[in-house]
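Only one protein chain is missing from this complex, and each of the others stays in its spot.
Lettered A and B in written order, each chain numbered from 1.
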Amino acid sequence: MRLAWGAVAGAVTALAFLVVCVASLSGDWASFFSRTAAEKMGEFVVGFVRPAADAAFLRKLGYATLETLAISWLGTLIATVGGLLMALPAAGRWGRVARSLSRLVLNVLRAIPELVWAVMAVIAAGLGPFAGTLALAFHTTGVLGRLYAESLENVAPEPHASLRNHGVGAVPAFWYATFPQVLPQLMSYALYRWEINVRAAAILGVVGAGGLGQMLHFHLSLFQTSETASVLIAMIVLVSLVDALSNVLRARMTAPR
Amino acid sequence: MHSTPGAGAGTTACSGVRVTYAAGADALSDVTLTFAPGEQVAVIGPSGAGKTTLLATLACAMRPAAGSMQVLGIDPWTLPGAELHALRRRLFLAPQAPPLPPRQRVVHAVLAGCLPQWTIWRALRSLIYPRDAEIAREALARFHLEDKLFLRCDRLSGGERQRVALARLIASNADLLLLDEPVSSLDPALALNALEVLQDEASTRGATLVVSLHAVDLALARFSRLVGVKAGRVMFDLPRAEVTDQCLTELYGTELGASMQAPPDEPAAVLKLNRCT
Partner (left out) sequence: MHLAVVHDLRDPAWHGRVTAAVVFIVLLAPAFYLTEFNPAILWGDTSLRALRQFLGSFFPPAASPEFLQLVLAATWKTVAIATVGTAVAIAIALPAALMATRILSISRIATGRMALLPAIVRTGIRWLLIFLRSIPEIVWAMIFVRAVGLGDTAGVMAIGITYGGMLGKVYIEILESAEQQSATVLLQNGAGRLQAFWYAALPVSLPELTSYTIYRWECAIRASVVMGFVGAGGLGQQMELSMKMLAGGEVLTMLLVFVALVWAADLVSAFLRRVLA
């Protein structure tokens, strides 16, 4: 009993798995630390120190930032509405079959990564921010729908039940009893998702869905390190601002009045 | 800054010490005490009197706002950081609630008393395979807990956890032992036994022992010197024979009746479990 066999066995298994994984990879570690890699990374650092800042470029950058913000904001908004609509059956309001079906749909929406959605949206709606918005909307509906369904299922049933008991219809009972209880959580999840979606929106442009990502891909493929650095800085600033705003809004909503 | 009276090598003392809470109120005001090396003292007083703060201050875990101090003959607050930390290795502060991680096994919790003397490598090796389990077993045996050696700490009762924390003290080799309500969860027989073991250990090592106690009868039974603390001030510092009923009434006010009988006012030391496993 001196040796904690369980812990040791677990640690050994984890390490063995790791070793197998390392062995499965190309093992091209040397290239990461090679001279050419160092030179290229050096060029990036140089680009970062002197990011592009001429007026015309900054105008484009500003517009792309607003575009990215709009993609994330509108995509999340659509997903909030869609997610709430899908959450009602997924929480079991309309029986077990509806619950299973809607949960299946939500899982499919969630499981497909935003980037894959974006590629498909680009095919359907053409290059540009609309594709990005659609991609985010679809994927986030799956995520929020699942979270909202769980919130709805965890809500205290007494207020709703007591209203139904004096003959109130299901829809008004929902709005007067259930909805006010879950509203803070719904908003909180939505804002949290917005933070994540801003990052996602910035990236979706890589496959042509507009915004900062499209600019990033463009300049990166031309290896224009200064412009790339500017785009990255814009991304970081945008993400930080949205994070801060989201935190403030969430704190205000959960603060005791 | 006058030098502490009666100071010598190995003496622990404080003079005119004032310690304040973060909010600004005084936790201790104008406390002057001297403990010769090897002395054994009980600190008694009502709840909230400042006994815990006094022990923490003596352990260099709280810096006084005024006054001078000596710990084992050294003024701790003139030392640079690394030497202050080295000084800490020579003392042992045992808080009221046994500081045992719930999922850790008793053997490691006890051997943690040896950490100040161990290198990090020896400490890590011991976590994997405790070669010094014998030391832990002997320490636990003093409190009749040797069969709990390889159990998880959260499988023990409150009283057992408290005694495991005391076993950690036995396993350490500190010269200044500062114990905050070490027997509060033990029934009177076990409490007496535990105090005997602690005092035995302290006198074998020649260590200075300062124990804060809630049960005045235990203090009177086992310690030859009592210090009474109330509202952050030392009310009396007397040999056992000179502690009168009047001293105790002044100290405890109407609480005297309650403390002379068994259950303490404060809840028994409760181990804070993070989450249900």
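Observations on the model:
We take it that a residue touches a chain if its C-beta (ideal position, glycine included) is under 8 Å from a C-beta of that chain, and two chains touch if they have at least 3 such contacts.
If you're wondering where the values come from, they're calculated on a predicted model, not measured in any experiment.
Shown as candidates are B:42, B:72, B:97 or B:213; the residue that touches the absent chain is B:97.
When you scan A:57, A:130 or A:174 for touch with the missing chain, the hit is A:130. For the chain missing from the display, the contacting residue among A:85, A:98 or A:112 is A:112, taking the whole complex into account. Interface with the hidden chain, as seen from chain B, comprises residues 22, 59-63, 81, 85-95, 97, 99-104, 108, 112-113, 115-116, 118, 120, 123-124, 127, 172, 174, 272, 274-275, 277. One chain is missing from the display, and on chain A it is touched by residues 10, 17-18, 20-22, 24-26, 28-29, 31-32, 34, 36-37, 40-41, 44, 66-67, 69-71, 73-74, 77, 108, 111-116, 119-120, 123-126, 128-130, 132-133, 199, 202-203, 206-207, 210, 216-217, 220, 223, 232, 235-236, 239-240.
Definition applied: only the chains that are shown with their structure count from here on.
Mean C-alpha positions place chain A and chain B at a centre distance of 52 Å. Residues 1-4, 8 of chain A touch chain B in their complex. By the touch criterion stated above, chain B contacts chain A in their complex at residues 105, 107, 128-130, 133, 150.
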